[in-house]
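In this view, the complex is presented without one of its protein chains, the others remaining in place.
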Amino acid sequence: MRHDDPRPPLSSSRPLLEIRDLNLDFGTPRGRIHALRNVSLDVPAGQVVGIVGESGSGKSTLAYTVMGLLPESADVKAGSILFEGKDLLKMPAPARRSLLGDRLSMIFQDPMTALNPVRTIESQMIDIQHHEQGSRSEKRTRALEMLHRVGIPDPQSRIGAYPHQFSGGMRQRVCIAMALLVKPALLVADEPTTALDATLEVQIIHLLKDLQKEIGCSILFVSHHLGAVAELCDRVAVMFAGEVVEEGAVRDIFHNPAHPYTRALLECDPGRIKKSTRTLPTIPGEVPSLLGSKEGCIFRTRCPQAFNRCLQENPVEYRIGVDHVARCHLLDEERLVSA
Amino acid sequence: MSALLRVEDLRVRFRTMGPLKALATGTKAPFIDAVCGVSFEIRKGETLALVGESGSGKSTIARTIIGLQRAVSGSISFDGQEIEELSGAERKPYLRRMAMMFQDPIGSLSPRLTVRSLLTEPFRIHGLKRRDAGGEAERLLRMVGLPADFARRYPHQLSGGQARRVGIGRALALNPDLIIADEPTAGLDVSVQGEVLNLLARIQDELGMAILIITHNLNVVRHMTDRMAIMYLGRFIEVGSTERIFEHPRHPYTEALLAANPEPDPDAVLNRIELKGEVPSPMSRPSGCEFHTRCRYSQDICSRVFPEPTASREDAHHSFKCHFPLERETAMPIEQRRLSVAGPTLK
Partner (left out) sequence: MVGVEVMRPKLSDATDTGAFRTFLGQFRKNRLGMLGAVLVILIAAIAIFAPLMITHDPIRIMVGPRLAAPSLDFLLGTDQLGRDTFSRTIMGGRIPLLVAFASLGSSLAVGLVLGLIAGFGPRWLDNLLLLLFDTIRSFPSIIFALAMIALLGPSLASVILVIAITSMPIYARVVRTQTEALRSSEYIAVERSMGAGTTRILAVHVLPNVFGPLLILVSMDVPAVIAIEAGLSFLGMGVRPPTPDWGAILNDGYSYINQTPWLVIAGGIPIVLATLGFTFLGEALRDIFDPKLRKDL
């Protein structure tokens, strides 16, 4: 197999964020929705980890769980989220809150709703530094530096403006400036480029990449856009219907996808299709309902390669490369055949 | 060949403030020009794409064709008949022959109607009351590949892809000559996008209607359309056959757009072209070539002189507005360009 990948070796120290066997339900009038099932994921320090998946895959739920921003109907059934060695789920609420906007910060899909519309950028950017020492004018200076860094032209005069006075792309830049102002250890980015035009998406991805290198933080980058993930991330987790079906270094995932879903997803991306064709590849079927308990592999109803075992048994993680894992029985069968 | 739809020198403007306020603030032109002087035609059975980013005016053109928006000047003719001036009842017979699909798959379905009534709404609007509604709904559902029992569902019980299929079914109800599809894949997952585009292509093959696709996503355009027009700030900046433009874009903006939707490959995406800044406000249009503020090839003349449309030497139907159009040497076809920077392939 391929072990000659140029990916930097994982540091032996503990990952910054370790999600272990996370199970999360939403209570709804129709019953319990198992939104996350046995999710395990590491975010090593200083790396960008992408979560890709389609709508309903649970990728945003996972991001919100890390931030502790879930609605009341959410119920964590099992698992742990270790951040810098401490379990966020067992932490008392005030301690967890004090991590937000300090060690952990977030940027959202819609930059308009993420900013307070009736306050100036200046006051919001000064407020967010409430964990930091220093006078108001020092904080303002830091805010100005950061706005300049994220590419807001003429920050001196723009800092007094209100969010609606910025365009969509500029607003997302302001959000990034606010999130990184506190020099977090982990930035959670939930679809930050989805609402933007393609040429602006390129700008934001490049900006995030540069800033990440500069500050040295980790990023948990949630997106449905494979191109953005391929460009920004070091590691990728592919989610389907509440499960992480494959995880590995970005090159492993994009060059040697092991799970049938990952393969199908990559095939569907229209950017891949070079020849003019009237029939584009699709993944037939619908995302399965997450109500009630499920036996077997969650992807089996849409999988072209499903066989008997997939109906009965939920696949465990099979290791393919040094740190490339996927949940698919085919991998086990292959191993049995070769052995 | 006769044009099904012909748009000539279309101009659409929006008011930015009321006449009183304009007078009080001394604003001479309280308007923004959303569409300024656009001409194109669609032949029977042809597919044309209008491509541009938000604010380029592409959706405004669609809304003007269908009559939701008034033009300031210019003409829109359908099957040889001028329709821009028509209103209400006069326009209705033409609306029967074209159908528009809007961006939001679920939001464009009236929330309190069942799929069955949604699909048969066009019949009722056009007074075709005696049709067998149940049978028609069933026929349309079959056409768009949904099970017959979906007729009883409500829009909120549909997924985005299913809702989009219902929208396509409704557009097909009266067997139109032209379908206008505004961002047909917006808000859909990649796996579902393919389904929707395949469905549109299949239906076009079967029924032979013309399609006008409005999108920002060039990947949608490539497999669906015969010709495309790229818009920037309410103007066409490049027009030509889809194949030709993908192979050899001449305008730097087109080049950047093509590069912005790359193949998802960690080793090949290094060449996404980053444009400077953002689309300027249509209230303060740049002088000369309106793209010069973001263009990496911009020179002195670009900020002074508005570039006139130039036809390509190789293809008279391929035209563009640029002082320094990309030549083959500088603008490689997009795949080649990516191969040249691709890292070691692992296999």
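Labels A and B are assigned to the chains in the order they are written; within every chain, residues are numbered from 1.
In this text, contacts are C-beta pairs under 8 Å (C-beta built on N, C-alpha and C of every residue); 3 or more make two chains touch, one makes a residue touch a chain.
Computed from a prediction, not measured in an experiment: that's the story for all the values here.
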item	value
Touching residue (missing chain; options B:11, B:92 or B:285)	B:92
Hidden-chain contact residue, picked from the options B:52, B:67, B:234 or B:249	B:67
Among B:31, B:154 or B:324, residue touching the chain not depicted	B:154
Given B:125, B:148 or B:305, the one touching the chain that is not displayed	B:125
Contact set of subunit B toward the excluded chain (per top definition)	63, 66-68, 88, 91-92, 95-96, 99-100, 102-104, 107-114, 116-117, 121-122, 124-126, 129-133, 135-136, 152, 154, 156-157, 170, 173-175
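Criterion: only the chains that are shown with their structure count from here on.
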item	value
For subunit A paired with subunit B, centre-to-centre distance based on mean C-alpha positions, whole Å	31
Residues of subunit B that touch subunit A when the two form their complex	53-54, 159-160, 189-195, 197-198, 201-202, 205, 216-217, 219-220, 222-223, 242-243, 256-257, 260-267, 269, 272-275, 277-279, 335, 344-347
Touching residues (chain side subunit A, partner subunit B) in the complex	2, 4-6, 54-55, 153, 167-170, 197-203, 205-206, 224, 226-227, 229-231, 233, 250-251, 254-256, 264-266, 268-274, 276-283, 286-287
